[in-house]
Structures are given as structure tokens and as C-alpha cells.
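Here is chain A:
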Amino acid sequence: MELWRRAANPWGQEVLIGISWDLMWAAVFAGLAFTLAHAVWAKWLAPAASTDASGGSSVAGLPAQILRHALSERVFHWVMSAAMLVLLVTAFAPVMGIQFPWVTIHWIAGLVLTATIAYHIVHATFWQDFWAMWVNGADIKAGVAELSHMLGRNGTEVPKAAKYPIDHKMFHHGAAVSGLVAIVTGIFMMLRIDTWLGAANPYLLNISDSSWGVVYVVHGISGVALFGLIITHIYFAIRPDKWWITKSMIYGFIGRDKYEENFDPARWVIPGAEPQQEELVPAGVGSPVGGVDDAAASAGGGDPAAGGGDGPAGGGDATPVVEDAPAGGDDEESGESSSGERTSEAGGLD
Partner candidate 1 sequence: MSDVEIIGTPERTVSRRKFIMGVIAAGATTSSVGYLFKGPQPLLGALAVQGSVERLITLNVNGQQRRVDVLNQETLAFTLRYKLGLTGTKLGCDRAECGACTVLIDGVNSYSCSVLTHTVRGSEIVTIEGLEAPDGTLHPVQQAVLDEGGFQCAFCAPGFIMSMVAMVEANPNPTREEAAQALSGNLCRCADYDKILTSAMRAAELSRQQA
Partner candidate 2 sequence: MAEKLIGQDIAPDDLHAKITGRAKYAEDFKADGMVFAKLLASPMPHCRVLRIDASAALAMDGVFGILTADEVPQSEFGEQCLTNEPLYEGEAVLALAAVDETTAADAIELIKVDFEPLPFVLSPLDSLRPGSPNARLQGNTTVGRDWVSLKWTEEDFANAPEGSMPMPDTVLDADGEVIVRKATTEWMVGDIEAGFAAADLILDETIVHQSVTHHPMEPRTTMAYWQNGRLFIHTSTQSLVRTRAAVASQLDLDIEDVVMIGEYCGGGFGSKIAGSTIQLVPALFSRKINRPVMLRITRAEETYLGRARPGMQARVRIGFRADGRITALDFYAVGDGGPYAGGDQNASASTASLTYTPLNMRYRGVAMRTNTPPKAAQRGPGGAQIIGMLEPLMDKAARELGIDRLALRRLNAPEANVEYGPRGSTLTSVFVREAIDQGRELFGWEERISRSGQLNGTKRTGIGVGVSPYTAGSRGFDGLLVIRPDGIVQIHQGLGNLGTNSNFDTARAAADVLGIEWDQVEVVFGDTSRHLPWSAVQAGSQTTHAHTRANHAAGLDAKQKLQEIAARDLGGRPEDYDTSDGRVYRRSNPSQGMTLGRAATRAIQLGGRYSGEEFDDNLNDMTKASVTALAGQGLVAAARDTFGGSGGLQSWVVGFAEVELDIETGKVDVIHYTAVTDCGVVVHPRGLGGQIFGGSFQGMGMAMSQKWVFDPVWGVSFAKRLYTARPPGILDVPIDVQWAAVGIPDPQTPVGAKGIGEPCVGAGSAALTSAIADALEGKCLCRTPLSPDVLLSELEGREPAYGPLDLHV
């Protein structure tokens, strides 16, 4: 298998021009192999559910439906997913033999992705709990325990997760790094095609052709990495046992039972509910404040009622962030009211 594509430049010097498409197939293979292995493992080999010392959580005051993803996050997630999917399809389908005019779609989708990521970075930095995605000691401990458990050490106790379990966080970081790298390299690459930025000019910025090769290779690697990550991501999203998480990215909520089953209330504090432990988030950042104004639809589906922007909004307002769904739907839809919205939730690439 070749890793890189090389070519002689006009002066006969060998330069990188991109990754070998073998790498794409490797990513496909790796992604599918992982999902297959996981599926097999999950169906036949997975040990029984771990026992958690704390047993089923029981938190007083938990609503029946717990908001996991605010509308803005969900909109962000799906717009970004769409852009990412378009990018991956436009990048790899032609290589796989499905041919269509992909370049313009690809770079426009790239711009959309860039915009969503930019929004997300700003949003996560200033309006969300930036650190919620941070991998901390507890996460690592939990991750190690989870791994041990998966490897069949039945006795291992797997601690319950914070709002984002370590695997979600690792995925987020992997995707974030790959995505950012793809975006930065992709913007450079736009100089070499006709775009809104101007006509193609391979000599802009005076970058040597070997450096350009590195840009293409890095873009290719990040693309291939994203390809692999997205395969696994989609796999988990459509697994029935994870469907409740997927649904939370659609409707915003998880059921109380899922919360109690999977999360450590001390590590994912639901405002309004009684925390049993000190919250773990660093001081000064995103105390659990309210703000989901725009709660969405019924967990049971069917009735797409919009949460009112009126009631529970307001920065620093400690009103319960969650109402029982379905919420009254008499207010006009408003997903945008949340200039003061502050939650402890990092929007997620869940």
C-alpha cells in the first residue's frame, strides 16, 4: 500500500502531491472492521452490564425528560453533520467511481463547515461550559474501567459518566482536530481553484510546491481520519442501544431513566435537581444555570411542540431548565432567544 502520492515537479524534483487513495480504502476498511468487531462483540461477547457502586441514581427533583442538547446545539450539530457528509461524499465518492461535479459543492460545504465550527468555537468558549468536553482524571479512570470491563473483567466497576462520557469526548477531540486541520488546509487549497476568493493561482503566498504537497497530504489525512470517525459515529448513532442518545440530538431530551442509568448526577448536574456531590466543573465557569428556553419536542415524538422562549429564559435565572414535555405550544417558535442562554453543556459532536 502506498501512503503518499508523489510526482516530479516541473523541475524533476520529487514532491508530495497528496495522500494515496489506498488510505481512503484503509479508513473505510478500518471503520467497517471496527464497527463489525464492535457489533459482534456487543451481540455475543459483551459482558453483562457493569455494576456501579452507586447503583441506580436517584436524584430528587429530576424531570421526566432531561434536556441534553439545546436547539442551537442541535441545529449546529445537524448543519455541521450535513456539511461534513457532503464534504466526505464529494471528496470520496468520485474516487470510488461515482462521478459528478464535486469541486464547487465541496468547497462551499467546506465554507459551511467552517462557519459552523467558527460559531461553535465562539459559542462554546463564551456561552457554554468550555470545559465540559475536557478530559479529566475521572474520565480517564472511567475510561480505563470501561475498557477493563469490555475486555471481560466482569468484576470491574465502571463509574458512571459525566454529561459526556470519555468515548464521546475522545471522539469530539479527534473530530475537532481532524476537522480544524481539514478546514485550515482546505482554505489554503481554495487558493488553487476558482472560488469566491478569486481565480486560481498556484503561486499565491509563494509557498513551495513541496510545502503545498504537505498541505494536500495533511488535508487528505484529516479527511480520511474524518471518514473513519464518521463511519463509527454513524454506526453508534444507529445502534438500537444508543438510539436514546441519537434521539437526544434530534429532540434534545433524554429520559429520566437513561439519565439515572448512565450518568453520575454529581458529574452531570441537572439544575433544579438535588446534586448529591459537589459539581466537578471548574469554578467560575458555567454554574448550572438555566436557559433552555427553546426546549423542543416531545420525547415521544409525534407532537413537535416548541418550547416557549418566554418562561424559563434569562441568564442567571435558576428556574428549572426542563419542563415536562410536551410543553405548551402556544408560543411562536423561537430558537433564537437565547442571547443570555448559558448552560453547562458543551454542544457536542455527539
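Basis for inclusion: all candidates are chains of the complex that A comes from, given by their letters.
Note that a contact is a pair of C-beta atoms (placed from the backbone, for glycine too) under 8 Å apart; a residue touches a chain by one contact, two chains touch by 3 or more; residues count from 1.
Computed from a predicted structure; not experimentally measured.
As listed, 1 or 2 are all part of this complex, and the one touching chain A is 2. Contact residues of chain A toward candidate 2 in the complex are 10-13, 203.
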